[in-house]
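Heads up, one of the protein chains got dropped from this complex, but the rest are sitting where they should.
On to subunit A.
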Amino acid sequence: MKPAAFDYFAPGTVDEALGLLADYGGDAKPLAGGQSLVPTMNFRLAQPAVLVDLNGIEELFFIREEEGGLRCGAMTRQRSVERSALVQRISPLLHEAMPHIAHSQIRNRGTIGGSLAHADPAAELPVLAVALDARMYVRSVTDARWVSARDFYMGLFATAMLPEEMLVEVAFPTLPSGSGWAFDEVARQHGNYAMCGAAAVVGLDGRRVVERARLVFLSVGEGPVEAEQAAALLVGEQPNAEAIRAAAETAATQDIDPVGDIHAGPAFRRHLARVIAERVLTRACERAAGTEGQ
């Protein structure tokens, strides 16, 4: 469990880092919190020839409000996001979900950008990004572009980024008024990757009818999985228990096609998806209607 040999660079700016990525291309990997990369290197599953350590790039550490939305630098520690009052105010769903990521020790090192870039199908942040319509700011030496979260995720540990590109920043838009949100997951033990989890965002119109709904799962596919049919079922409905149950049922039986692993077989995953979908949709609708806890 010792990594193979690699060269190590510690650039001080994004431009320097991008230069290194351009020079070494696919042989190089950015090192963020190291919480996923270092274990894979120790198992020798990843053997990058070059590590470009982002930890010394101050311009990548920030959380700020901009254009009414939330902006986080890629190297912002997960723990900083969790504890930020700004995040809690502008993006309460993100705030609610952060404690579900691993253990606090890991969140102290792990970064928002590292998790988003890693694209683990069991990870929370990619699901939240899709649920919240986040946009990723991706740069290379020659190019800079914004990619929507939906387009960013391309399958198992795969994103729209090219090897010489780097995730620099992520933007979470503010939810319109009349929105409700919720996140929940079921893990075998606190801090473990979840067997299933989901984020829901629901918007009600003036007559308290659902006009927008989004339900996104983790751990049921190769990346964040949107339950589109379930969401469509809810739109136009008064949010009541029956409608939510039907949507959850559709999500679990139509929208997802989970495979099993040693912790949860496909049937159990579907079962959990139904349970969690019902929980998050209920809570999101209550929050949207302002009836939470009533």
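Assume contacts are C-beta pairs under 8 Å (C-beta built on N, C-alpha and C of every residue); 3 or more make two chains touch, one makes a residue touch a chain; residues count from 1.
As a convention for this text, contacts and distances are computed from a predicted model.
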Among "Protein-methionine-sulfoxide reductase heme-binding subunit MsrQ", "Xanthine dehydrogenase family protein", "Electron transfer flavoprotein subunit beta" or "Recombination protein RecR", UniProt-listed name of the chain not shown: "Xanthine dehydrogenase family protein"
Option touching the unshown chain, where A:R64, A:R89, A:R145 or A:R188 are the choices: A:R188
Residue numbers in subunit A that touch the chain omitted from display: 1-5, 39, 43-44, 186, 188-193, 195, 262-265, 267-268, 271-272, 275
